[in-house]
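Note that one protein chain is taken out, while the other chains of the complex remain in position.
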Amino acid sequence: MRGLSGAMPPPIGSAHRPRRWDLPAGTAMIAFIVRRLIQSVLVMLTVALVGFALFNYVGDPVNNLVGQDTSMEDRAQLREDLGLNDPFPVQFARFVVNAAQADFGISYRHGRPVEDLLIERAPATLELSLAAGLFALLVGVPMGIYTALNRRGWLSKAFLTISLIGVSLPTFLIGILLILIFAVWLGWLPSFGRGTTVQIGWWSTGFLTWDGLKALILPSITLGLFQMTLIMRLVRAEMLEVLRTDYIKFARARGLSARAVNFGHALKNTLVPVITITGLQLGSVIAFAIITETVFQWPGMGLLFIQAIEFVDIPVMAAYLVLVAFLFVLINLIVDILYVVVDPRLRVGGGGGAGGGH
Amino acid sequence: MTRSATEPTATPMGHVRDALWRAWDSDILYSFLRSPVTIVAAVVALGLIGAAVAAPLISPTNPFALATLDLMAAFTPPVWMEGGSPAYLLGTDDQGRDMLSAILYGMRISLFVGAASVVFAMILGVGLGLLAGYAGGWVDALIMRVADVQLSFPAILIALLIDGVARGILPREVHHDVAIWVIIFAIGVSGWVQYARTVRGSTMVEKNREYVMAAHIMGIHPVVIAVRHVLPNVMGPVLVIATIHLAIAVITEATLSFLGVGLPPTEPSLGTLIRIGNDFLFSGEWWITIFPGVALVLLVLSVNLLGDWLRDALNPKLR
């Protein structure tokens, strides 16, 4: 789940070794971004190939389009019309071109263009993922810092125990427990659906109504809890690592206050790798939304995907796969660029007197 | 590690004592005994696994024998609640099935699927890792590229996809019969990368050691060299991955079954039981879903704790 680790620069919190990119910074940067772009395209093509294989070889696309009583001639004609007799590269190229234009064909089950279905459901999934991500970050990062700074405190041990239980609780079970407690027993929060949504253009949002916000609470905690424990453990591990480094020891030796050392120096160095991994986790959040959406009957893309699997709705499956892959690759790219922004060693030009002094 | 002043003696008793001393002195045992949590986890894990294996012997009823089901006893609450019956310690489900028996049998299926997936992933991953590390060149590049791409997606998504494809290819009745193998295949394939990466790394190191070179020159077949010399060196890390993977595999299976794309209700795993019970959450029969859930969490948590401890014990630097 670490994303394309081979392509990523290693997290720097752990080891501040001098880097090999001593080329003029600008050139190295551009080369780096170009290399990442090429890799992204390759990944997308691989995924498209899988999607295409699904589309064409799992089940007969013609069977799914016509009724039982269609004659062999008609079927052959349809095959020809659909281009299914073309050589493989031609078919694949057509699939890629169509996919690039967000054209994934007609859903077998719903009888509507797949892209329409996805667009309709995207806001639900994206809002849920965003809320879950915010929850994970806003709770996970402070907990991680606290447990790193107060290693032996009982509260730290409690947090760590909770995190271990959090990792061992399957997402769907967390959802069920939350529903049982807050919806069934206490009756405070709704247990399914998005509540009342407001339509803004094609985007439907639950952020603007009290009802919608209430409906968002349980699903986003369910979805974010695993990421939260992950972020907490990551922040803790990185921070402990950073606190052991020489520059922190030296900062202490200079008499800087505990606050300046912990929050000024240690935290900033901790957050660099944390940004990377958190960003990559955002992709998993969108994928894991499948489970949460099923538990809460949340009308998003994940629920659509699960239903597509149950009913072997291949075009929906292929489209969802390509879309998720695209989001992953996009997030990867953004994270890499963010990384460069945060770490001056990778930044173009650097500070005042660049390059000298060697 | 420094051996203590007690010199080993040549007597058989001396040997035994010496071996005991070494075991006592070893870091692994030390760290095990130092951590009460690990001991509890080990006891719980062994207890649950033992109960699951022995389910046909110890379970009060056979939840699959439809003849024994008593619809009149449906929705009996656990024994300590009002209306509970000592015959059904943890209550019954909507068909009068004893929950305790259902959980024992369900755990058996969950563990079987989990363990089989781990073994499958291990064979696949170790094999491909050895191949990649040993062959190098384009074989290595190809395997590791595939691993990279796969690793950028969550395992659950890969497993779902494989399951979906299987449903597309196999006719409905056939799929129903082989569902358990499809799940094992899906979870196994979604988990091989970790093994392959670890094994490949170690293989590339061992490959250039002198004894491997010597074995080469002596004309020993590369497969024999790989199995006899390289494999033992990577078993430690592989064991750690396998333990943690077992927890993940059990969760993945439960998740797939919960989502309704895993095991059919005729062979209910813990995940299937939770899915069935979920329908009765609102009518107040919470035990039908919560007890299988508790069993699942205990199982996964104890295995996770053991895995964590094993990793720390084998590699103290990671702490």
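Letters are used for the chains, namely A and B, taken in the order the chains are written, and counting of residues starts over at 1 for each.
As a convention for this text, a residue touches a chain if its C-beta (ideal position, glycine included) is under 8 Å from a C-beta of that chain, and two chains touch if they have at least 3 such contacts.
Basically, contacts and distances are computed from a predicted model.
**Student:** Given that one chain of this complex has been left out, which of "Fe-S cluster assembly protein SufD", "Sugar ABC transporter permease", "ATP-binding cassette domain-containing protein" or "ADP,ATP carrier protein" is its protein name according to UniProt?
**Tutor:** The chain we cannot see is recorded in UniProt as "ATP-binding cassette domain-containing protein".
**Student:** Give the residue, chosen from A:209, A:245 or A:307, that touches the chain omitted from the document.
**Tutor:** Only one of A:209, A:245 or A:307 touches the chain omitted from view, namely A:245.
**Student:** Tell me which stretches of chain A touch the chain missing from the display.
**Tutor:** The missing chain touches chain A at positions 12, 16, 18-19, 245-247, 249-258, 260, 264-265, 268-269, 272, 342-345, 350-358.
Going forward, only the chains that are shown with their structure count from here on.
**Student:** From the mean C-alpha coordinate of chain A to that of chain B, what's the distance rounded to whole Å?
**Tutor:** 26
**Student:** Which chain A residues qualify as touching chain B in the complex?
**Tutor:** For this pair, the touching residues of chain A are 1-7, 43, 46-47, 50, 54, 58-59, 164-165, 167-173, 176-177, 179-180, 184, 191, 283-284, 287-288, 290-291, 294, 305-306, 308-310, 312, 314, 317, 321, 324-325, 328-329, 332.
**Student:** Could you pull out which chain B residues touch chain A in their complex?
**Tutor:** Those residues of chain B that touch chain A are 144, 148-149, 151-157, 160-161, 163-165, 167-169, 247, 251, 254-255, 258-261, 274, 278, 281-282, 284, 286, 289-290, 293, 296-297, 300-301, 304-305, 308.
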